[in-house]
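Next up is a structure, given as structure tokens.
Here the complex is missing one protein chain, while the rest keep their positions.
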């Protein structure tokens, strides 16, 4: 097994640090360090929807806002959300919605905010992982956790959880995956690259292995803050 | 009589091809080729107006949207509608409204969309001619057709239906005219130039002659699709 | 006492000319020339608020719009209101609101428009002085007048009512002050500079002296147009 | 009483007068209200004019700027025209971005000024292909009581006619508030004037008031240079005109041309 | 009957058919509707294609522009892709700025085209570090009845494959409507094709109609070059897929690749 740029094993995650309930004003919140990524997520709601015609009589609407701080990337990003931010917000909101029992709260809104403070590849999966924890921290009834991770290829080997440096290698491919756990259902999947079918399947398998690790870390974080409930719910 | 750049006679229209009902989703639609102009128009409604305070208790509101495809002109146009598009939409909507019995549908909206796919001078009159046909195709009760055409001056002679090449000649003047037919009432009239009063009157007369030809073409197209109704209504 | 660039005394105001009721459509209006500043202010209302959720059940909302004409400054200004315009509008609206008995008109809107036609330093205080007169001209019940003036430092001396030329001197400091008169309460106060505490207090005292002069000029203008009421109200 | 109700009452009043072959202010149908023009009223502007037509008041101000010419006209300066009709002009105007109608009014006034090769854009070239002068003409409606197109066009024209060329420094940048003794290069022979008509119950009205405009269902603006037409713009709702009416308006505008020209020159 | 009601009825109809292991138009679940491609249909465009998939119609048109290269790729031209889904395509689309869904559709189609190093951006360089060609690909939905991502991708691809390189003048500016005999530099071996699946009540559907899309709760788009995957994009509401389903869709798309490729080349 060859060595990765940061000496991790091919199936090794970067260091992850989670703190729940960091935000005093939010009903649920999560601070997440994932390698050099830093993410804060807050969840509020369910609450009334304005304007009313945006409400859904069948379920709560999840308004997921993914934003990158201007200083989170190498060259300063404009503070105005771009197409990428809007697209990630849309698909991530759908992914998170599949984990929340939104049908219990018709005609309401669940506000989800994720701010990327520092970015080093994999921010959308880090954001979803944090947002899912913040939703649980907010006490929302959930049918599982969203455990998200990127898998891919770098320097001629299939690897888990790529860094920005790995993404910049010549043959790099990055597949952002989010699973509803423990059900192992895919709720987000995005990749652009050039990958043989067999490798594509293998990367997806790797992602699931990674997601299972993430799920364990998430459960541990929740059990620390909510010893009893955690045991039952997860 | 001197020859025109494309060898037409001074009072000769470019070749016009009309197809009604081209759009499956629209209640009325029209595909129009007019020389090198290509136009698609759709009409939907009457339908409820949102937000409600935009409704008119006396009549249907005609929301006419004139847009040019980015690739319809020589240098790529921005996809964002500009002042010119908005102004043409406003005056064309007023023109079309004079042909539709809008007073029969108070508090409703009639949506009119015109997309210019290829442009070679005279797009606003081509658009109105097509939109009027689409309105008839949609079965809206009408007090007449809007028959629109440009007339003007090019190469020292007064001509009908100028091309872009003619518009680029040194002394060119282009007068966009739309008539409610068969009443011969002017519903749109726009010109910028430097034209002696007598010539101005003459150009307007030429435009009416052109509009009568357009009107015949429109009737023919409608009679082809609606053999019986056409005979009675027009 | 050294001389100022325009030969005024340190506590001398520029020439002020006031005309009330200049705008036929407005319920109250004021044209003000203050040195080379030219300002027009109009006031309308109280009137219903749309959309309704912006209404305040306790009082009238004062919507103060400060705008500079494109040609009012040395280099042409964009017609789109910028952050500076919005900020001045916000703080000036709050200042004017303290003079109007807004609690008498719950759930309504008072529209205040100020257009700077020509600018030569001190436009925000000239605007407030004019807007307060326009509010009185509109017959709104008031607990006093807003008398506004700038005071500051230029060429090593503390002066009242700086011109643009004075503002451009090396040590210039400009403090925009608005007082509710005759109560002498501060309703707007803005300064950026580098001023010893003692001087800061002195500039503020100078501003009050200036505001008293402005208040006299305002009273005179109102008495001219409203001989009887003026005597009683002010 | 809401503004809308007031507008409807004013429109009804206008119609009642017209039915009796009169106008509320006693004018003939084809007369202007008194026109008053003051020039160079704004110290900060490079040129300016304050035009009153009855109760309608518009201020136009000019500023010069240096810009890069368009690739297809490397030796020509340019003009940017802007008309602002805000809440200050009338409580009826809603706060917010410019209305589509105000935009249309501005574009029509702009086109009339631009027509007839009135302004000599070649003489606004500073360094061919690199630097040209841009003339910014900004009009502000101060009080709106109808006929804003013509008032804006008159104000812009007056400001242009009384505006001196700016001095440039050695780097060809504008020295603010310093001028040569040359006026802005225009062709006074081709002075284009705007004449806007409204049609109320079949009657053509020149210089309509706000109430008359609200009562009308069709508008027509002509740009005229003596006996030459420089612009035609039909607007204003779904009313129609006949060819004869167009020709009539053309003749009326032409006959009034010199009277208005005198007020502006 | 409001558009929303109609959509719900159409979705219910789609579900009823699927419950009976059928589709309303008689197709198998993994079949396309008839695909019709016409190229060079727009005179004003440098390249164009009109693609019909059933009742869905999209027109793609190409325009060239000259621009400054990005600092990090001084020798590469660029592509700008834009998909417009307006009211003209369907009365359901609201007037106003593009919807977030239309934006997402455009971004997915864009990425599939961009993938697989299909376009050779190095050959779009005019003056290294200074001037490069930008290829503007603008797609307009003319009639929207589902599968807009694939239709836009097919239309863009067809327009690109049939587009000649523009002639440049001595200053390296584009001479409009004049072309060299070179085609746009693409690598036909790596032709990337888009395959979008929707999932309705557990059933995977290829080339879904509008009613089927409305009935679905998950969408998946694959970009495929033969037996190579070039893009994966899960979208469309909160439905989920299993790893097996992803692999199944990959195999289906791969097996249909040559059939679609033939229609476009």
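The chains carry the letters A, B, C, D and E, assigned in the order they are written, with residues numbered from 1 in each.
Heads up, the rule we're going with is that a contact is a pair of C-beta atoms (placed from the backbone, for glycine too) under 8 Å apart; a residue touches a chain by one contact, two chains touch by 3 or more.
Just so you know, these numbers come straight off a predicted model, no measurement behind them.
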Omitted chain's touching partners, listed by label: A, C
Contact with the hidden chain (one of C:6, C:185 or C:224): C:185
Residue touching the undisplayed chain, where the options are A:13, A:55, A:115 or A:223: A:115
Interface with the unshown chain - residue positions in chain C: 83, 86-87, 90-91, 94-95, 97-98, 102, 175, 180, 183-197, 200-201, 204-205, 208
Contacts of chain A with the absent chain, listed as residue ranges: 23-27, 36, 38, 40, 42, 44, 47-48, 63, 65, 67, 69-76, 79, 111, 113-115, 117-120
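Rule of thumb we're sticking to: only the chains that are shown with their structure count from here on.
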Remaining chains grouped by touching, chain B not included: A, E | C, D
Most remote chain, CA-based centroid, reference being chain A: D
CA centroid of chain B to CA centroid of chain D, Å: 28
CA centroid of chain D to CA centroid of chain E, Å: 48
Length of the line joining the C-alpha centres of chain A and chain B, rounded to whole Å: 52
Touch-based graph of the chains, sorted into line, ring, star, complete or other: line
Pairwise chain contacts under the document criterion: A-E, B-D, B-E, C-D
